[in-house]
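One structure below.
Left out: one protein chain. Kept in place: all the others.
To keep things simple, chains are lettered A, B and C as they appear, and every chain counts its residues starting from 1.
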C-alpha cells in the first residue's frame, strides 16, 4: 500500500500564501491612536499593529512583523478584515475566528475570506500563529488606553 | 518451611551491650590536650572525646556522647583499648578495626576484644556507627593541633 | 473503607521478601511506593512520546507538551486551584519553599520583618528562612508546641503582629502527625497583613486539599510522597502572586525576549520553570493523581485514620513505649513516632528490619522538634493506602524482640 503524500493545500491555502508574499497594509500609520506589540513566546513570531480608532471604529490600521507564513498572512488578512469596522463587530469576528481555529467550529458566515485559515485547526501548534495578530488587537477591542505620544522605543 | 528467627547474637554481642549499659571512661578529663567532636551525619549520633597525649602516647582518655548502642559501646571500648598505647599502635589498631568492619577482613590478633564488633560488618548502615569514635580520634592519631584552652562552647 | 488487598495488587514492590519475611513498608512519610499505573505511564511516555516540550512543532513534541500541561491542570483540580497557571512544577517541596524564599522573600523582606514558623517544621521549612533572614535582616519567630504535640495556637496569635510578613507552617507534621488548623492560621496572618505558606508535603498525600478553603497564599508538596515519581514538586500560589514575583532560576523556557544586558520573562507559570523540566515524571505524576482520585482522598483519609488509631493502640501495648504527638487519630495523620524505653531508635530500626519491617529512625529532618521532645531521635512508622492491620502487628512483634534483646543486656549486666 503506497503511503499517501501529505497534503498541504488545506494548511497553506493559496490565499494565505498570497498574503504572505504580498502583505496588505504593511507599514506604519501617521497618527495611530494605539501601538500594539505581540510575541508568540512559543516560537518568537512578532506582530506589531498600529491602529487609528475613532467613534468605536477602526479608521485605519497597519502592521509589521516577523514570523512564519501563518502569523504574517493572518496579520495581513486581519487588517483587511477590520478596517472600517465597528469594534463590536471586530470582537464578534475574533470570536468566530477563534471558534473555528480552537474549537474546530464551522466557519461563521461573517468570517468571509478568513475561512482560509480553517485548515490550521488541524495543526494545534500553529493555531497560536494564526491567533497572534488577533490577540494583539484584543487590547483595542477591549478598549485599552491610547498609545503614548512619541516614538516607539 | 518455618521462617528462621533473625539472630542478633552476632550483632549485639554481650560485651557490646555491657559497654552500652556500663560505659567505661565516660566523662571528661581535667587536663586534656585535645577535645574532639564527631557527628554521624546519617543518623545524628554524637561522640565527644577528650584525650591527654604525651610522648606520642595516649596518657588518659574519656568520652561522652549520645547515640545508638553501637556507637556508644564502640566509644567505650575504644577508650579501654587505646589508653596507655602509643599513637602509632593506635593507628594500626584503627586500620585493623576498619579492615574488619569495612572490608570484612578476619579480625587481626591485636584487636583483642574489639573483635566483638565483627558482626556489625553484616549491617553496612551500622558500620558508620562503630567507626564514628575512631574517626573522631583520627585527628589525634594524625597529629593535629592540641585543644584550645578554655571551655568547649 | 478501601479494598486494601486490591490496591496492594497494583504495587509490585510490596510482593517481595526482605530478610526472609514479607516486606512491611511503613516508611511512607519518607516516600511512598508507586502503583503499576505510574510505572506504566513512565514506560509509555519513553516508549512512545518522549520529546522536549513547549518549543517543538513536530508530533512528539506536541504530544509531550499536551501531556505535561495536562498534568498541570490535573494538579490544579486535585488541590482545588482556580487556574493551572498558578501551579509551578519544581523538584520537591524543598525547592518549592526555596523558590518562595528567593523569588518572594528577597523582594519583600526588610530588616526587622518577621517570619513566623513553628518548632515542628521540617528542615525544608526552616533553612530557607534562616538563609533569607541572613540575606535580608529579617527575623525568625518560632511557635512552640503543647504537651500533646499540638501547635501552641495562643502563642502563635500573640507572636503574629504588624512586623509579621509571612507565616510558614506545616500542614501535617511528619513526626507528630499533628494536623495544624491552617485555615485559622491564615485568617490570623491575613488580619495582620502577612502571607501564609503551607508546607503540604505530608498533607497533600493524605487529606483532601482545597487551597481556596485553606485560604493560604502558597502551598507546597512533593509527588514522591503521594504515589508519584521522585523529582517532581509543586508550588501553588494564590492567583496574581506569581505574576508579581521576580523569576528564580534563569535559563531556557522562562524568557520572552533576551537582550545582552536584560531580558523579559515568559508568562507564569513558565517564568518559574527554567530549563528542561522533569517532563516524564510530571506526566507520570498525572497517573498518580488519577489513581488517588479513583480512590477518593476522603477514603484515603478514613483508612488512615482508622489504621493510625489501630497502630497507636497496638504500640502503646508495649510497656513503657511512648507515642509522640496527639493520640486521637481524628487530630492527626498516619505518621506515628515513638520511643522504645532503653533502646535507641537505630537499634530498633535494625532489629525490625530483620523482620522485614521498614520504619525510619532518626531526627526526621526535625532537629528542633527532637530537642523540644528531649529525644536524640525517634522511631517512626508511617502509613498509606496499602497498609494493613496485620502489618502493624508484625511491627509490634518485632518491637517486642527489640525490647527482649536489650532487656537481656539489662538483666545480664545487672548480675555482674
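By definition in this document, contacts are C-beta pairs under 8 Å (C-beta built on N, C-alpha and C of every residue); 3 or more make two chains touch, one makes a residue touch a chain.
From a predicted model like this one, the values you see are computed outputs, not experimental measurements.
Checked against the full complex, the one of C:137, C:250 or C:341 touching the unshown chain is C:250.
Note on the undisplayed chain: of the listed residues C:2, C:127 or C:318, the one touching it is C:127. For the chain left out of this panel, the touching residue among C:67, C:94 or C:168 is C:94. Residues of subunit B that touch the chain left out of view are 39, 41-43, 124-126.
Although one chain is hidden here, its contacts on subunit A can still be listed: residues 3-4, 6, 8, 11-12, 14, 17-18, 20-22, 43-46, 66-70, 123, 125-126, 129.
Remark: the residues of subunit C touching the chain excluded from display are 12-13, 16, 18-19, 23, 25, 27, 30-31, 33-34, 38-39, 42-43, 46-52, 55-61, 91-95, 97-98, 101, 122-124, 126-128, 130-131, 133, 140, 142, 222, 224, 229-233, 247, 249-255, 257-263, 274-281, 346, 349-350, 352-353, 357-362, 365, 367-368.
By our rule, only the chains that are shown with their structure count from here on.
For the pair subunit B and subunit C, the distance between C-alpha centroids works out to 37 Å. Here the spacing of subunit A and subunit B, counted between their Cα centres, is 77 Å. For subunit C, the set of residues that touch two or more other chains is empty.
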